[in-house]
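Missing here: one protein chain of the complex. Every other protein chain is in place.
Labels for the chains are A and B, by order of writing; each one numbers its residues from 1.
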Amino acid sequence: MGRYVPNTKEEQLKMLNEIGYKDFDDLFSVIPESVRLKNLNLEEGKSELETATIISNMASKNKQYKAIYRGAGAYDHYIPSIVKQITSKEEFVTAYTPYQAEISQGILQSIFEYQTAICQLTGMDVSNACVYDGGTAAAEACAMCKDRKHSVMYVSESTDPKVVSVIKTYCFGSNTEVKMVPTKDGVTDLDKAKEMMTEGAACLYIQQPNFFGQIEDAHKAADIAHGIGAKLIMGCNPMSLGIMETPREAGADIAVGEGQPLGLPIAFGGPYVGFMACVSDMMRKIPGRIVGQTEDHDGNRAYVLTLQAREQHIRREKASSNICSNEALCAMTVSVYLAAVGKVGLEEAAHQCVNKSHYLLSELEKAGLKRVYNGEFFHEFVTTSSVPADKILAALEAKNILGGYKLSDNEILWCATEKNTKASMDEVAAIVKEVCA
Amino acid sequence: MNTPAELKYTKTHEWVKIEGNTATIGLTDFAQSELGDLVFVNLPEEGDAVTAGDVFADVESVKAVSDVNCPVTGEVAEINEEILDEPAKINEAPYEAWFIKVNNVTDTEDLMTADEYDKFCESEK
Partner (left out) sequence: MELIFEIGEAGRQLDIFPKCDVPEVKLNANLRKQELHLPHVSEQELSRHYTKLAKRTHGVNDGFYPLGSCTMKYNPKIDEEMAVLQGFTGVHPLAPVEATQGCLEVMETLQKDLAEIAGMDAVTLQPAAGAHGEFTGLLLIKAYHESRNDMKRNKIIVPDSAHGTNPASAVMAGFEVINIPSDDKGCVDLDGLRAAVGEDTAGLMLTNPNTVGVFDKNILEITKIVHDAGGLCYYDGANLNAVMGQCRPGDMGFDVLHINLHKTFATPHGGGGPGSGPVGCKAFLKEFLPGFTAVKNGDAYDKHYAANTIGNVRTMAGNFLVMVKALTYITTLGKEGIKEASSNAVLNANYMRVKLSKTYHMAYPVTCMHEFVMTLEEEHKQINIAAMDIAKAMLDYGIHPPTMYFPLIVHEALMVEPTETETKEEMDHVINVLKEIHDKAESDPDYIRNSPHTTVISRPDEVKAARTPVVAYEF
């Protein structure tokens, strides 16, 4: 088909001849005959209508649930229409990285606004232009803490295991030691952390709220990390930051997290966006692009990519990270989402997450499930039951509801957001009650 | 180009002032003008060992990063915090904006005099 090549076969041949080539074979004669491909084993090209049918058919094979009670790292929140409309403007969708500032002020300003919003959410001084996702943000944050004298990473076991896995994979690369701090009653065992962390500790990583939905004692974590000369990294759910104390207030040096809850669809895992923010002392250690404000030669306010000499295209093997492409359009999505809901809306969404998850818990308890941990939680909690988790989830599945995430044979991690209605939660409780009976 | 006669120089464009057992080290006027406006400096820590000919610091302009080599061997006694805050000083007054002071100095044999360095820069152009 080759349908996006505008020039006709005749034009192509004319151009070839005009610049001294007989045909395409002649043009490609530099490729050794022995590696020239005889047959590319793909299907023939399709018309747009055929392609649309093929791909739409695939989409329709996925189950569409009427309600989702699963989080565990991907959260089903409402996405305002304006968010989707703005971020599908073709200038934003198709532009490259804004290296040419004069014709990229739109993208650059949008990133500057994103950085500002992330600093506001986290209470930090500096945000980068984003990284791939929450997991890579966590791994990059750990790398920021490493220097000649501090090289061991301490990561709480109450962290999302998927995030831990990314940290460990990155540390496998850089030959860095990772030590897991155990949990106690569903939160980080900070006394144990204090015992474990010794001279040479680079950081303590905790997740807030943690993987089990529980709220960690971040102040104590900060004291322990700082006491031994290490940094505190907090992986935060940004939806919670509208009402919960900021990582800065808790004493963290670096705040990271998965930006997906703020306007991005769950979309089978991506694209998402990892946010990273830190105190000003660590500004030069933060990886990836940063947009800065400056002036043009006529004194107008202008934005540029700045502190670029930290980055791979200049520092090459001495760069602290290899990141080049990031998730700029997803960062813009976060920015538009935050502008659309505003402070009041973000607080409202966060409150509704708290209210609804607590309502869900109380109804599930009445239905026969037991909460596993005590202590406060944001919008996720863990239950256990004598009935196997599989049986509960299957019963919900049969009613077209995606239940919580199975942690073990009998344990389920539930999540509720502003999207879940009372009526739907009552239905969940009724189904669970029937299974437990 | 300014090349003070009382200093010694390297082929990688560092200057060094040796006083007894101590050396003060910086970037030459020629180097700063070739590099353009400097925006950041990475310095070693006090107590670090440095070796003649090895990289001990780097300087950043907007679009480039360049290594700075140590003219002598020794131990870092002091770093100039001022250029960390204001790297522009290296452009403005390269022979005042020193990078580090080094103690227990050895390996000073290969250094050039001001005249030799001027000639060397001429040949580099």
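FYI, a residue touches a chain if its C-beta (ideal position, glycine included) is under 8 Å from a C-beta of that chain, and two chains touch if they have at least 3 such contacts.
Here the structure is a predicted model, which means the values were calculated and not measured.
Residue A:72 is the one among A:72, A:224 or A:412 that touches the chain not shown. When the full complex is taken into account, the listed residue touching the unshown chain is A:218, out of A:218, A:254, A:282 or A:428.
Residue A:293 is the one among A:198, A:293 or A:408 that touches the chain missing from this view.
Although one chain is not displayed, its contacts with chain B can still be listed: residues 37, 39-40, 60, 62-63, 87-88.
The rule is short, and it goes like this: only the chains that are shown with their structure count from here on.
Chain A and chain B have Cα centroids lying 44 Å from one another.
Those residues of chain A that touch chain B in the shared complex are 284, 307-309, 314-315, 318.
Those residues of chain B lying in contact with chain A across their complex are 39-40, 58, 60-65.
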